[in-house]
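Certain chains of the assembly are absent from this excerpt, and the rest are unmoved.
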Amino acid sequence: MTRPDGRACDQLRPVTLTRRWSIHPEGSVLVEFGDTRVLCTASVTEGVPRWRKGSGLGWVTAEYAMLPRATTTRSDRESVRGKVGGRTHEISRLIGRALRACVDLKALGENSIVLDCDVLQADGGTRTAAITGAYVALHDAVTHLADRKLLKGGVDKALPRSVSAVSVGVIDGQARLDLCYLEDVRAEVDMNIICTDAGDFVEVQGTGEDGVFNRDQLNALLDLGLAGCASLTAAQRAVLEATA
Amino acid sequence: MTRPDGRACDQLRPVTLTRRWSIHPEGSVLVEFGDTRVLCTASVTEGVPRWRKGSGLGWVTAEYAMLPRATTTRSDRESVRGKVGGRTHEISRLIGRALRACVDLKALGENSIVLDCDVLQADGGTRTAAITGAYVALHDAVTHLADRKLLKGGVDKALPRSVSAVSVGVIDGQARLDLCYLEDVRAEVDMNIICTDAGDFVEVQGTGEDGVFNRDQLNALLDLGLAGCASLTAAQRAVLEATA
Amino acid sequence: MTRPDGRACDQLRPVTLTRRWSIHPEGSVLVEFGDTRVLCTASVTEGVPRWRKGSGLGWVTAEYAMLPRATTTRSDRESVRGKVGGRTHEISRLIGRALRACVDLKALGENSIVLDCDVLQADGGTRTAAITGAYVALHDAVTHLADRKLLKGGVDKALPRSVSAVSVGVIDGQARLDLCYLEDVRAEVDMNIICTDAGDFVEVQGTGEDGVFNRDQLNALLDLGLAGCASLTAAQRAVLEATA
C-alpha cells in the first residue's frame, strides 16, 4: 500500500509557486504540484460588466482550460470543437467561487479581475493547484490596483483572507492527501477541499467515484485536507513575502 | 427567524412523486418538492455508445435543463444561444454521477439509460428533486429491461441501492433543510447531500456562498441532510411499492 | 376505415386547457389534445427590442421546442447539438405569426410578450395545440398588462380577435380532423388550419406528403378545419370565462 511516488499518506507533492512567470499580466504564477503545472494569470480591468455598473461592487471570475497535450493522450481543443465541455465549465465555476470567497467585492470597487488557469501539464489535482496558484496571482493583481490608488481601502481590506485547495481521496480503503493521476483514477472516494488561512471551509466536494462513503471516512478526509491546506497557505505566504 | 412557508428547520416541503406521468418513456416521474416541479424520464436503448462496446458494462447518463419560464423571470433557451451553459453542465454531471452510484453497470449489461430531468417550475432545490425523481424513473427503466429478459441478474442486482438528494443551508446562522428559492438566494452556506438508502454518502457539495463555514456547521448540515434523505428514500419506496 | 381511437372523421380528440398551470409566468396553460400535451407560457416584459424602440408598437414572438423524450424514441437536445433544427424554427415562426394575427400591436404599446410552447408529450398536432393553448396564455398576459395600466385601450382593443388551430388530413382517401401521430405518419395530405373566432383564415398550410391533392380535397379539408377551430374557440372562451 505504498504510493506511486513513495510519499506518506499525509504528504503533499513538492509544491512550487513561480511568481511573475509572465511579463504581461498584472499577476502571474506558474504553480507546480509535483508534475502538475498550471499557469495562473490575473488580468485587471478598470470597470465592471454592464449588468454590474453602479453597484459599487467589483467582479472576479475564472476560466480553466487544458492544453491539448497536457495529458497522456491528446484531447481535441475546445475551440476547435466549438464548445466548452462540461468538465471545463464545472472547474471554471469552482475556481471562480473559491477566489471570490477571499475577496471583499465592495472594497475591490468597480474593478474586474479575470483569473486564467491554463494547465500546461496534468498529473492529478489540476483544479486544486489552480486555486492555490490563482490566489497568489490575485494578490499581485489587487496590489497592482492598490498601487494605482484604485482601491478605497488597502490590499488587506480587499483580500481579507487567503484561499488554498487540495485533493484528498480513499484508495484501497486508505485516506491519502494530494492524489496524483495514477491514484486519482483508482480512488474510491475523491474530495476537493478549499480552505481559508483561518482553517475555515470555502467549499467541500466529495464524490464516491466507485462506491459510497460513510461519516468516518468523510471526517478522515477532512482532517487530511485541512492539514494539506495549512501547508499550502504557508507556501503562498512565503512566496508573497519573499518577493514583495 | 421563521421560514418563508412556516416550516420547521428540519422539515421537508411536501414531496410528490407522480410515477408514469408520460406515456412514451420506459420510466417517468413528475417530482415536486413544494413548488419545484421536475419531469424526470428514463429512456432505454439496447446497446452502448461505440467507445464502450464489448466492455460488458452498461451506461447511465443524465441531462438537466430548465424551461425558459420555469423561473420568476424568463431566461433565453440554451438551444437558441447555441450552447449549454456552465450551470446546466455542472448539474447534468452531478445527476449522472449520483444515479450511476446506484447502478451495477456490469449487471446492467450493455444497455444504456438516459435520464432527462427537465425543470418545469423552479423554486429552489431543482437538482436534488431531479435526483430523487430520476431514481424512481431509473427503477422503472431497469424493471423494463428485466421484463424483457435483457438483464442477467434481476432488478435488485442491477440496482443494489437507491439514491436520494436534498439541499441544506445556513440562513441567518441557522441550519435548514430543503431550501426554497427565497432561502437559497440568502443562504450563507449551501450544501447538496446525496445519500443511499443505507445512509451512506454518494456526494457532498458544500459552498460558502457568502462566506465560509466551520466544522461544526458542516456537521449540523450533514445531520439535517441525512435525515431529509431518509424521508425521501421512504417516499421513493412508497411510490415504487404502491403502483408496482 | 375506423380511426385508431375510434373517433368520427370530424371529431376532435378530448381537449383540455389547464389555465395557470405554472406560478411564475404572466400567462400559462397546459393544453392537451388527447395525449398531446404542451405547456404554453406567456412572459411579459415592459419595453421592446432595441430595433423597435420609439415605434409605439409592441412585440409578440414565440418559441416552440420538444422535450427529448416527448416522443416514442428519444431525440438529442437542440442545446446539446448546439443549434435549433429546421422543424423547430419553422414551427416557432408559424406560432409567432398566428399569435401576432390576433394582437393589435399599436394597442399593445411598447410591451413585449414571448410565448414559449414546450411539448411535454407528443401524439400529433403539437403545433396546433400550441397555438390554441398559447392564445389563452396570451390573453392572460395582456390582461396582466391591462391590470397594471400598461395598455392605452383595454384587453379587447389589444386582442381584437382570438385564434385557434387544428390539423386535418387525408388518410386512405378519407378527410379527417385532428390527426393523432399514427394517422399523421400515414397521411397522404396534411394540412394545418389557423382561424379566428370569426371563422376567417389566419394561415393555411397544406402539403401532399405522399402525393398531391386536388381542389375538391382541399375544400373538404378546409370545411373540416373550420368546424374544428370553431369548437376550439368555444373551449378557449369557456376556460377564459370560467376562471376570469
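Residue numbering begins at 1 within each chain, and the chains themselves are lettered A, B and C in the order written.
Assume a contact is a pair of C-beta atoms (placed from the backbone, for glycine too) under 8 Å apart; a residue touches a chain by one contact, two chains touch by 3 or more.
Not measured: the values here are computed from a predicted model.
Chemist: 3 identical chains shown; how many in the complete assembly?
Modeler: 6
We take it that only the chains that are shown with their structure count from here on.
Chemist: Just how many steps, at minimum, does a route from chain A to chain C need if it may pass only between touching chains?
Modeler: 2
Chemist: Could you pull out the chain whose C-alpha mean position is farthest off from that of chain A?
Modeler: C
Chemist: Using mean CA coordinates as chain centres, what's the chain A-chain C distance in Å?
Modeler: One centre to the other, that is 50 Å.
Chemist: Chain B to chain C: how many Å between their CA centres?
Modeler: Computed value for the inter-centroid distance: 33 Å.
Chemist: Between chain A and chain B, what is the separation of their C-alpha centroids in Å?
Modeler: 28
Chemist: Quick check: what residues of chain C touch more than one other chain, meaning two or more?
Modeler: 82
Chemist: Give the list of chain C residues in touch with chain B in this complex.
Modeler: Residues 22-25, 28, 35, 39, 41, 43, 45, 63, 65, 67-74, 77-84, 88, 114, 116, 118, 120-122 of chain C touch chain B in their complex.
Chemist: What does chain B use to touch chain A in their complex?
Modeler: 83-87, 89-90, 92-93, 97, 101, 161, 196, 198, 200-208, 211-215, 218, 222
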